[in-house]
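Accompanying notes for the structure given below.
With one protein chain held back, the other chains of the complex are shown just where they sit.
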Amino acid sequence: MTRPGLHTLTGGRGLLFGGDYNPEQWPEHVWAEDAELMRAAGVNLVTVGVFSWARIEPEPGARDFAWLDRVLDLMDESGIAVDLATPTASPPPWLGHRRPETLPVDESGHRLWYGSRNQFCPSSPVYREHALALVEDLAARYAGHPALALWHVGNEYGQVCHCDESAEAFRTWLKARYGDLDALNEAWGTTFWSQRYGDWAEVVTPRRAPYIINPSQQLDWRRFCSDALLDHFRAERDLLRRHTPDIPVTTNFMGLFKPVDAWSWAREEDVVSNDHYPDPADPLAPARTALTHDLMRGLAGGGPWLLMEQAASAVNWRPHNPPKPPGRLRLESLQAVARGADGLCYFQWRASRFGAERFHSAMLPHAGPDTRLHAEIRAHGRELRELARVAGRPVPARVAMVFDWPSWWALEERGRPSDRLNAVEQLFSYYLPFWERGVTVDLVPPSADLTGYALVVVPNLFLVSDADAGAMTAYVHGGGVLVVGPFSGIVDPRAHVRTGRFPAPLRAVLGASGEEWQPVEGPVRCRWAGGAEFDAHTWTELVAAEGAETVAAFAGDGRPAVLRHRAGEGVAWYVATMPEPDALGELAERALADAGVDGILPEPRHGVEAVRRGEILFLLNHGTETVRVPLPRPATDLLTGSAADGHVVLAPRAVAALVEPSPQTPPPGDDIEITL
Amino acid sequence: MTRPGLHTLTGGRGLLFGGDYNPEQWPEHVWAEDAELMRAAGVNLVTVGVFSWARIEPEPGARDFAWLDRVLDLMDESGIAVDLATPTASPPPWLGHRRPETLPVDESGHRLWYGSRNQFCPSSPVYREHALALVEDLAARYAGHPALALWHVGNEYGQVCHCDESAEAFRTWLKARYGDLDALNEAWGTTFWSQRYGDWAEVVTPRRAPYIINPSQQLDWRRFCSDALLDHFRAERDLLRRHTPDIPVTTNFMGLFKPVDAWSWAREEDVVSNDHYPDPADPLAPARTALTHDLMRGLAGGGPWLLMEQAASAVNWRPHNPPKPPGRLRLESLQAVARGADGLCYFQWRASRFGAERFHSAMLPHAGPDTRLHAEIRAHGRELRELARVAGRPVPARVAMVFDWPSWWALEERGRPSDRLNAVEQLFSYYLPFWERGVTVDLVPPSADLTGYALVVVPNLFLVSDADAGAMTAYVHGGGVLVVGPFSGIVDPRAHVRTGRFPAPLRAVLGASGEEWQPVEGPVRCRWAGGAEFDAHTWTELVAAEGAETVAAFAGDGRPAVLRHRAGEGVAWYVATMPEPDALGELAERALADAGVDGILPEPRHGVEAVRRGEILFLLNHGTETVRVPLPRPATDLLTGSAADGHVVLAPRAVAALVEPSPQTPPPGDDIEITL
Partner (left out) sequence: MTRPGLHTLTGGRGLLFGGDYNPEQWPEHVWAEDAELMRAAGVNLVTVGVFSWARIEPEPGARDFAWLDRVLDLMDESGIAVDLATPTASPPPWLGHRRPETLPVDESGHRLWYGSRNQFCPSSPVYREHALALVEDLAARYAGHPALALWHVGNEYGQVCHCDESAEAFRTWLKARYGDLDALNEAWGTTFWSQRYGDWAEVVTPRRAPYIINPSQQLDWRRFCSDALLDHFRAERDLLRRHTPDIPVTTNFMGLFKPVDAWSWAREEDVVSNDHYPDPADPLAPARTALTHDLMRGLAGGGPWLLMEQAASAVNWRPHNPPKPPGRLRLESLQAVARGADGLCYFQWRASRFGAERFHSAMLPHAGPDTRLHAEIRAHGRELRELARVAGRPVPARVAMVFDWPSWWALEERGRPSDRLNAVEQLFSYYLPFWERGVTVDLVPPSADLTGYALVVVPNLFLVSDADAGAMTAYVHGGGVLVVGPFSGIVDPRAHVRTGRFPAPLRAVLGASGEEWQPVEGPVRCRWAGGAEFDAHTWTELVAAEGAETVAAFAGDGRPAVLRHRAGEGVAWYVATMPEPDALGELAERALADAGVDGILPEPRHGVEAVRRGEILFLLNHGTETVRVPLPRPATDLLTGSAADGHVVLAPRAVAALVEPSPQTPPPGDDIEITL
């Protein structure tokens, strides 16, 4: 049976637009106003019930669904679909009070209390029992309700607990992974520091200890924590599917969020959805956001995904929270559309008066509908209807970038050559030049089928399995172009160092190998073969060419810094340092040339993002200057209806959604100018 | 019956001078030397017994008063009054050992041990029982002792505890405040994040939780913590009053100290007293000190107050502790006199040889009486006798500044637009220009009767009640001038945001309202209407005039930054940003002009503080340069006897206490020069 998915929702609705809706925070007379304002704003999807457990089950076993019935009925009457949440992210105080063993315990042994949210131990049978009983009743009650369009399981999973029940669950997981204690001792290398386990009962979570904890134990702990939460998700999902086989199920990710291995989660969902809050103080936020969106598209197998939460303006949880200036709300939302989102939702519809998120912006601010912010929301909702045709359309990419959670976890354990080597920053440093050049990138896991890509970039893959290293080698031999960043291929899936010259499993395909990692303090001068110089930083390696050509060398001693190796039908690059951004740009261009891949625009412009979705070319000006962008072909802007044959002029924060006319159409006149 | 007060002490003694005296740290032969040196230094008040619990009650129920009898007798013989402390701030080890439930527990569940001081749970019935039994016996013993002049309850109250007994006491307090759980749920907004309480037993203190804790719960917790300690104070006070109805009772504040709401405490005291330790590394310390002193005067209802603790020179508890240079001891002490203090006391008389405060300076240093420091103490004690006439004299002010503890608490909870907005710094930024201009300011609570003031400044009042907002409105309508700073009037006493345009309850009187808070990173350029420019920082708001004139606008888009509104007979100013100091000075001058208030000096001088107390004009040179200060009228310096008709020349750290002669006195010759 084919599972329902995001198409189930967008089919009749086009792009989805809406947000979290928490009517239980307001008297019922406000609800009617909400519905009317939602309609006026073009809202067609709201998420309800995320934090309603205590409202639905005010005391153990009670059920108060009447208010929720009225909410769903109201939404249905208003033509607004409901993404109904299982309210299991935040148990009521009565659960923690009566069953304190459901409260999580941190690595130091501190119990975390209610009074905030998320206070549950992922391995608590009591928590699970109460959660599933409630989900069962919720599913039973709303199966068949005409407003119900999507299930939203829990919220932003990421809890961790070190209690004794968690330790027991960890042991169960380890038994399943390793079978017996000898295998565990072998995998964890317990001959080091006298850590041998003689009885399963001795094995605990990595609690506070006098010094650095066993890195293999830590890695398995992170795997377990992700799996333990996934097991919860699956249990709720299965209940929901039993009651409503036609309603898709999702849970909201948080982008490159360390606690959960999104690759393993995504395949259990019907819809991939994400919460994303770019930092307004970060000038590179647009590129980081693009990366996150590309990850979501990758998690969705290349298909559409749902931006479940974004902020209409400021958030409340950073220390200092400037609002979004006019136009940025729209710019960021359309960026998501351009990179594959079929739904654009906000946290939240109406700003709360009380609670920890009083000062988080909302679609409808405290000051009411007659405000700058709400006017932008309305205009944006209207405009999204013009873009209905993009729903479900693919975002083509010929370049893939590999990212892996266990490798991330393993890389960033204590006790390594340098804590300045950060998996996400390394990924981003390689992503940025492609984004700047208008080259669309797919994010993929190391186990992905790479054969469809012209170029595969591996910014860092500290931990790699034999199979994945083998597939990369085969990919190159089959004609692919592979770029591998430093400190990749170092450990196996147990986090054991692969002995011999590194990166051992990729040494042959790279035609090069190293013997020493050499972190550095200041910049290191490098030189392209026969040419210009550039700086690298933080990291160098003592590497020797074994068939590869030295494309760039360290200026000091002439040792290889960047190598290129023809292997089989393809080409493999190895980068034994961390070049500064311009040099990474040069590297990207050379690798793109090897792969025969061009950027979208003939002349990329600083700050202007270019990406194709379906037949539409999106141009988004993230910069603060008006920019004139030469076009590859004449085109018409879908948002304004204007047509241009040569250029588009984009004001700051302006967006063009260009359709290139079919050949018979007469060319349009001249430049078009696009403002907010 | 009229309560005794500070006048009870100063009546026969003039200004009080002395310090904490801990004779139990020394062999008795030292005591006689102490008494002699005290007399030589002009000491007339010592605080005894603050940390003597374990000495008096070496084991549970024992009483050893004999040594204390001898101390009080010796002081009496020496003509020195005693401020006798109830030694309840620091229970003996035996209490924590035998009754560990009396030890406090922090928000993470860590029990805090003895070995330092203050280790008691404010809600422990066992602690209270032991404390009150001891106070009862102490009061009974010393009632009628001729040395006894003042009771000093506890010390620097501020303890917090999260144990289960504290949770129970918190619930009792909440029941009294809210009556039933529905009201609590409503006030705390527990529909947010599924926090509804179904049983009182579920309610706990805001203990460590996974994320931001409910801000209304936090606010009530801070109220409770202050009240719980106040309840202790009251219980001890009532015992003392029963035994000694004619002896005034105090406890020592710590200035703008967050844990206790001094407005609610002060009205329970007979004497307001304070511990104040300006930071010698802070160039603005003189102004901050003036602010603190003005707060004490406000707490004393405009009457005199007691500087219970100051340092003779260095403290020991900052990381790096420079001493006070010559003359600063005197300068700081006279500053307190000028701003209303009738007593100038030090921690402590004789420097300890052991314990955690060995390296805190004292009136009598380790090196003995033949030292620079002790010589300054003696000279200062002598000089204070010359100033006896100021005792009890008022410090007149026509400007009031509003400050409120619950608003402070509410403002600084996590999860707000910017954590760079700090209640005390905002208060100080408005206070500084008045201090620099020699305009005396009274600190008042928001519920104060404002009618006597020409100008009322509200630097920040994030939380405001309807009644207080109404009184401010009425004040303006009645002819007052009101200045309101940004992010005021935002929440109600439950910390719920007041919906609609802000500041909702002051919108009418301000003739302006806003829809969006817009914290900023760098400086923001502003322009006075038709005039000069200035920078603002950190914070801006999107505000519209609704009757007010735009006095200053943001240079970028011309939106209002400072507004002025004639309302009824008065004028209301609203400041929608944080102007730099010079611009706040300009603002202060304009508001003073509206109010018809002048500074004390015709031409204020940088670093020279000017304040009148009674008929004396104090001029204090906090700067590092000699300054020539033009006088409003001819005057004679009380400290030197010199007379000047035009100017006073003040060396660095010099002080003049000027009396303006009655008209018939012939004018004095010329300038007078005043050195240390």
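A and B label the chains in the order they appear, each numbered from 1.
Basically, contacts are C-beta pairs under 8 Å (C-beta built on N, C-alpha and C of every residue); 3 or more make two chains touch, one makes a residue touch a chain.
Not measured: the values here are computed from a predicted model.
Colleague: Taking the entire complex into account, which one of A:517, A:554 or A:618 touches the absent chain?
Modeller: A:517
Colleague: Which candidate, A:214, A:292, A:440 or A:488, sits in contact with the chain we can't see?
Modeller: A:214
Colleague: Looking at the whole complex, which of A:206, A:327, A:568 or A:632 touches the chain that is not displayed?
Modeller: Residue touching the absent chain, from the options given: A:206.
Colleague: In the whole complex, not just what's shown, which of A:8, A:78 or A:195 touches the removed chain?
Modeller: From the options A:8, A:78 or A:195, the contact with the absent chain belongs to A:195.
Colleague: Tell me where the left-out chain touches chain B, residue by residue.
Modeller: Residues of chain B in contact with the hidden chain: 22, 24-25, 51-55, 58-59, 87, 90-94, 96-97, 104, 110-119, 159, 281, 313-314, 316-317, 319-323, 351-360, 365-368, 371-373.
Colleague: Just the residue numbers, please: which parts of chain A touch the chain that's not shown?
Modeller: So the residues of chain A touching the unseen chain are 108-109, 188-199, 201-204, 206-217, 414-420, 491, 494-497, 499-502, 514-521, 542.
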